[in-house]
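Let me begin by presenting the structure, written as structure tokens, before commenting on it.
With one protein chain withheld, the remaining protein chains of the complex are depicted in position.
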Amino acid sequence: MLQDPADAIVRLTTSTICGTDLHILKGDVPSVAEGRILGHEGVGVITDVGPGVSAFHPGDRVLISCITSCGRCDFCRKQMYSHCRQGGWILGNTIDGTQAEYVRIPHADTSLYAIPADGDEEALVMLSDILPTGFECGVINGQVHPGDTVAIVGAGPIGLAALMTAQFYSPASIIVIDIDDKRLDVAKAFGATTLINSTDGGAAQRVMDVTAGQGVDVAIEAVGVPATFDICQAILAPGGRLANVGVHGAPVALHLEKLWDRNITITTRLVDTTTTPMLLKVVSSGRLQPRTLVTHRFALDDIMQAYDTFEHAAREGALKVVLRNG
Amino acid sequence: MLQDPADAIVRLTTSTICGTDLHILKGDVPSVAEGRILGHEGVGVITDVGPGVSAFHPGDRVLISCITSCGRCDFCRKQMYSHCRQGGWILGNTIDGTQAEYVRIPHADTSLYAIPADGDEEALVMLSDILPTGFECGVINGQVHPGDTVAIVGAGPIGLAALMTAQFYSPASIIVIDIDDKRLDVAKAFGATTLINSTDGGAAQRVMDVTAGQGVDVAIEAVGVPATFDICQAILAPGGRLANVGVHGAPVALHLEKLWDRNITITTRLVDTTTTPMLLKVVSSGRLQPRTLVTHRFALDDIMQAYDTFEHAAREGALKVVLRNG
Amino acid sequence: MLQDPADAIVRLTTSTICGTDLHILKGDVPSVAEGRILGHEGVGVITDVGPGVSAFHPGDRVLISCITSCGRCDFCRKQMYSHCRQGGWILGNTIDGTQAEYVRIPHADTSLYAIPADGDEEALVMLSDILPTGFECGVINGQVHPGDTVAIVGAGPIGLAALMTAQFYSPASIIVIDIDDKRLDVAKAFGATTLINSTDGGAAQRVMDVTAGQGVDVAIEAVGVPATFDICQAILAPGGRLANVGVHGAPVALHLEKLWDRNITITTRLVDTTTTPMLLKVVSSGRLQPRTLVTHRFALDDIMQAYDTFEHAAREGALKVVLRNG
Partner (left out) sequence: MLQDPADAIVRLTTSTICGTDLHILKGDVPSVAEGRILGHEGVGVITDVGPGVSAFHPGDRVLISCITSCGRCDFCRKQMYSHCRQGGWILGNTIDGTQAEYVRIPHADTSLYAIPADGDEEALVMLSDILPTGFECGVINGQVHPGDTVAIVGAGPIGLAALMTAQFYSPASIIVIDIDDKRLDVAKAFGATTLINSTDGGAAQRVMDVTAGQGVDVAIEAVGVPATFDICQAILAPGGRLANVGVHGAPVALHLEKLWDRNITITTRLVDTTTTPMLLKVVSSGRLQPRTLVTHRFALDDIMQAYDTFEHAAREGALKVVLRNG
């Protein structure tokens, strides 16, 4: 139901499950109320719009952004939509989300994107969250430049999204680090030039070895635990950038006694989805193939099975699991 | 004595003592050998040059940079002179320094700056280290913009150098935090708009109060201990920058569990002295008056007394202590 | 009358006349229909809002931006509001403007700014157009840095706005060039460090003389005729930036045969008003005093007299002429 003049109602045709949804189910995200419909990614068709919506009409096919933005608050005017005073990450968090038949999208004019009639929904739904997250929080914040040496710690969907989009800037080498050899194989297929299994605790040393002791220009943290952050801070060359993408639940020890004079930069970021229009253009040009991230498909009615597959991603060889509706 | 074709010998007329020199005397800097002449700041007159020196000649008045740069290694070509493969901070560290009558300057062509005959030596010697350090590591890395709210934690010479140079970019307000009310008074005279004494542990909360709960755009850490870094990470607005200037001897706890989604940037840096030519221009235009940092003067022969004054800076009301030679 | 859900009606309390308005009266702006109410600058009080407006309410005091932005088109999402698909410069151009008792503001949520109850209206109305124009088109596009040598050609209101806001970045010197000695005197009071009367055609040569043959880092064109653009292109140092602000009615000869290897940058821009929130903050902090641009005040009923004064600005010593309404 429309609640506000700026709302739109979208009938979902494709959605997907995010690692954050698993965190919610474990009770890690206290802002999520009991009974909340989860999901902040989706593609669908508009069925109704409020009187304040002017850019969209019923029947329009749209991509839903994981970030809702009012477009007018101080943060939105700085393009930091992640911190929108009335939006940010609210879908499947403080309001009902996209793992459903219908979803209400507040501030629809600035939170939806028109998509072409012949657009590939499985590719496009990767642009709701995962692609802009890997790109903005990892690649843009990490300032990947042509010729750079990049390390990505974590080869899950987000790390792979960073791996795909890091190649927009033609780094000379991309080292991917994970504890799962199968995921490392996937990373190789996605363009990694060096693979390191970090199970034995020697990943940082091996990065130094393969970089002739110089370290990396960019380290992208795509896991969210102290051990992976530690690898990142240990392998930065002077002048290097550490772009944190992972969701952390605990403090980390930052070794300023070693880093104070190393000219490094550390960034954190909740995705702003400012690059969504650009990503849509790149997908449309064929230079980016996000569909390759999708390993499993389920009907929306089989959502429990979909969650089970995604939760046991290692066992199932799952990356992104898509939910289809009609 | 000249040792290398690129060397120059400088007869010092003015030098000064840095907080780092005190650290060395306490044994905190293991790279400094017993008997080393300290000092990495100075103004003087060239008395001899090697055959590889082309930009300077005996009789030239020069400013000595605290950073020696070869101008040709990979770091120098990226203007990261701090990490020059053959230079960096070596004066008064791995080779004899400037608290002497004469000093040998390697890579003279790219490590010295010509100064005008009528230049004020006490102002200019502040450009050897302290001004570029406060400016590059604090203000430039902190990306101070017009209208910003800036906090500087630590009102010693480096914090004051950041305070002076932050005003190049017209922030709307500059909050200075220290435990010494006398230093806070000095900060007020140098342009601080809000003063906070952090002795009671409530500094972070007071910053949030005076910023209406928003926090600051830029926090400059100019002390180098966990407690001051903690203030900085606690007061950043979403999108804020934490520019570390302080020399740290221990790790700090970085609260990624709170910061992972705050879109913040943390930087560290050893000064590159890339801005020295610009600072010389600004001093020459009269827009910057670094002489105001000098509180005490001693003859070089009275260096022990100078060190005593500087070591008891709080008691003596000392900021920068100048050593004069002839 | 409200026409669209996103409209607001504003009762004007203060407005002003822009040089563009004079161009319109001379017939230079064909998009302006016969009988159009002119004016794109103003401060006032909201009297009515459409159902799609959520950020403002009747009774709110607001600043009107000269640029209307929908906040949702491709240009708005790139913060290039000047080229908004449904907005841009439309007030007093393709729809009725602010030199009236009431004005209809489309896309009110993203085209108005809340102002404090005790705000100085004469200062604030300078933020509708002139201050952001001088700042964005001149200073930001010109990339003024601390220590720079800046030249501003034209000391009318726009040139003075550039002069005021260039000082946000602490250039070492600001050369102002005009043909009117009285305006040059005003420029001196606003912070110019060198004044050049260009009546005799020797301005470019004199700039080279006062810069010891080096030329300037930034040249801001604030007139809009070939002669003033020529001065700008003749005085750029290698690496210099030429920021065009003036409205041009004819082509200029760009001397690429001299400039192709000079590493210069030339920019044009219609103001985007992206810096309005920042300028409001700086005015509020007292670091900017735009009221000093106001030389004459008239009641709205005396608008013909106001236009006469503004049209004969040289004779009248007029800069900005304010219209007051109740």
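Which chain is which? They are A, B and C, in the order written, and residues in each are numbered from 1.
Here is the rule we use: a contact is a pair of C-beta atoms (placed from the backbone, for glycine too) under 8 Å apart; a residue touches a chain by one contact, two chains touch by 3 or more.
Fair warning: this is a prediction, and the values are worked out from it, not measured in the lab.
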* Asked: Of B:E41, B:D109 or B:D261, which sits in contact with the chain we cannot see?
  -> B:D109
* Looking at the whole complex, which of C:Q205, C:T267 or C:T295 touches the chain that is not displayed? -> C:T267
* Structure fact -> chain C residues touching the chain left out here are 75, 78, 80, 82-83, 224, 229, 238-239, 244, 246-257, 259-270, 272
* Where the missing chain touches chain B, by residue -> 5-6, 51-55, 70-74, 77, 79, 109-110, 274, 277
* Quickly run down the residues of chain A that touch the omitted chain. => 145-147, 167-170, 172-173, 278-279, 281-282, 284-285, 287
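Everything below uses one rule, namely that only the chains that are shown with their structure count from here on.
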* **chain A-chain C separation of Cα centroids, rounded to whole Å** => 41
